[in-house]
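For this view, one protein chain was removed and the others were kept in their places.
This part shows chain A:
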Amino acid sequence: MIEMKDVWKTYPNGVKAVNGIDIKIDKGEFVYIVGPSGAGKSTFIKMIYREERPTKGQIVVNGTDLSKLKERQVPRLRRHIGIVFQDFKLLPKLSVYENIAFALEVIEESKPNIRKRVMEALDLVSLKNKARFLPDELSGGEQQRVSIARAIVNNPDVLITDEPTGNLDPETAWGIMDLLEEINNKGTTVLMATHNKEIVNTIKKRVIAIESGMIARDEIRGEYGYEA
């Protein structure tokens, strides 16, 4: 599903964010990416959906070698990847429904199809009754559920989340975890970069620990392993 071979990333300003990563993530896995701040987690994730390109090394996603991907083929790659951010990235002037539908409109889905899929996604994140609300009228946890709904609405093969619970209180964070597990159970591969020790230690999954841009640990049912 996702494979990296000796991947390096040096930013133009000289920062060496990723230094020789080899990794293989199979279809249907649930993986935590942990590590101290500045370790290179976000860089690692951004290279998967081609927001950043590696300085060296090979990345294969869904059988596509990203180094051979032309600029105009990037949209097709991204249509197979759902992305969720710590800051939600919702459009404030659009309703919950419109925010989710937006992801399908820009890939030119038909209206009836959009309606059907958005309602299914809203159902999954339990926000059907708030479809007409604006993002500002929702709690943080609800906003994050909307952004998850937008990420999964076109049935991606993999869901990538960068600290999705970072801005949420613990209780709300657990709710988001339930949702991510449910999405994973339906067959979607889930990658989650996180700082949340309690979650990693309680909901046991594969843990990939990154330190100074290198893989420090990779355990099937791992622990967080740092002082949070």
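The rule is simple: a residue touches a chain if its C-beta (ideal position, glycine included) is under 8 Å from a C-beta of that chain, and two chains touch if they have at least 3 such contacts; residues count from 1.
In the analysis below, contacts and distances are computed from a predicted model.
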Unshown chain, UniProt name, "Cell division protein FtsX", "Branched-chain amino acid ABC transporter permease", "Quinol oxidase subunit 1" or "Aldehyde dehydrogenase"?
-> "Cell division protein FtsX"
Given A:I21, A:L66 or A:I83, the correct residue touching the omitted chain is A:I83
Kindly state which of the options A:W8, A:F102 or A:Y226 is in contact with the chain not pictured.
-> A:F102
Chain A positions in touch with the non-displayed chain are 49, 51, 71-72, 75-79, 83, 89, 91, 102-103, 105-108, 110-111, 150, 154
